[in-house]
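I have placed the structure first, in the form of C-alpha cells, so that the comments after it can refer back to it.
Here the complex is missing a single protein chain, while all its other protein chains stay put.
Our next item is subunit A:
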Amino acid sequence: MRGGTGVMKGDFALWVYLTQGPLLWLTVTLVAYALADWLSLRAGRHPLANPVLISVALVGALLVASGTDYATYFDGAQFIHFLLGPATVALALPLWEHRALVVRSALPMLAALVAGSVVAAGSAVAVVWAFGVPEGVLVAIAPKSVTAGVAMSITEAQGGDPALTAVLVILTGMIGALVVTPLMNGLGIRDYRARGFAVGLASHGIGTARAFQVDPVAGTFAGIAIGLNAVMTALIVPGLLSVLR
C-alpha cells in the first residue's frame, strides 16, 4: 500500500495509507485524551477542565482542519467506543465494594429515582413545548438523561429521530459534568451518595465519569443511577408524551 503508484507519491501516498487504517485516529484520540487528562489534573480537576470536553474539542478541530469525515474517524475510534459496554459491566466492582452502603441507601435512592426521572423527562419536554417546537423534537428530547443506547431506542419506539436524541444525550452529559460540582457545593450537599446518584440520573455516564473524579462513593451511586434511570425513563416516557399529544 505504501509505495504508491505513479499517481500517489510521497506525502500523499502516506496520508492515504494512514487514513485507510484505524491507527491514525485511534492514536489521535488517545493522545488528545492524555493531554486533556493532564490539563485536568494540573487544574486540580476543576469542573471546567473536563477531560471529555477538552479531548472532543481537540479531536473535532483536527477533523475539521484535515477535512476528515466522522465515518473515517470512527473506524479508528470504534475500538475505544466499544469499551463503554465492558466499562458499564465493570461498575459492578465499586457497587460490590460499597454494597453495605448501597443496601442501606435503597429507600432514598428509590425516592430520588422516581422524582428525578419524572423531572428529567418532564422538564425538558415542557421547556421545548413552551417554545412551540415540532412534535418530533418533543419526542427526541424526552429521554435525554438516559444512557445513549437506551435513549435512542426509546425515541425510535415513539417515532422520533434517534440521531437528534444521541446529540442531546451527549450534550446533557457534558452539561451535567460541568455544573454538578459547583451546584452541589452551592447547595451545601456533603452526602456523596446523594451527589453521585443525582449526577448519574441527570447525565448518565459522562456525569458518572465526573463523579469518579470527585469521590469513589459518588461514582458508585452514579453508576447505579444510570441503570435505574434507563429502566424508569423507558417506562414513563410513553405516558408523558401521550399527555401532550
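Operating definition for what follows: a contact is a pair of C-beta atoms (placed from the backbone, for glycine too) under 8 Å apart; a residue touches a chain by one contact, two chains touch by 3 or more; residues count from 1.
We adopt the following convention: contacts and distances are computed from a predicted model.
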In UniProt, out of "Lactate utilization protein", "Extracellular solute-binding protein", "CidA/LrgA family protein" or "Amino acid ABC transporter permease", the chain dropped from the view is recorded as "CidA/LrgA family protein"
In the whole complex, of A:L24, A:I141 or A:L241, the residue touching the missing chain would be A:I141
Sole touch to the unshown chain from A:L24, A:M184 or A:V214: residue A:M184
Out of A:W15, A:W38 or A:F74, only one touches the absent chain, namely A:F74
Out of A:V16, A:A43, A:A111 or A:L244, the sole contact with the unshown chain comes from A:A111
Touch rule applied to subunit A and the missing chain gives residues 29-30, 32-33, 36-37, 50-53, 55-56, 59-60, 63, 69-70, 73-74, 77-78, 80-81, 83-96, 104-105, 107-109, 111-112, 115-116, 119-120, 123-125, 127-128, 131, 133-134, 137, 141, 144-145, 147-150, 153-154, 161, 163-164, 166-168, 170-176, 179-180, 183-184, 187, 189, 191, 193-195, 197-199, 201-203, 205-206, 208-209, 212-213, 219, 223, 225-227, 230-231, 234-235
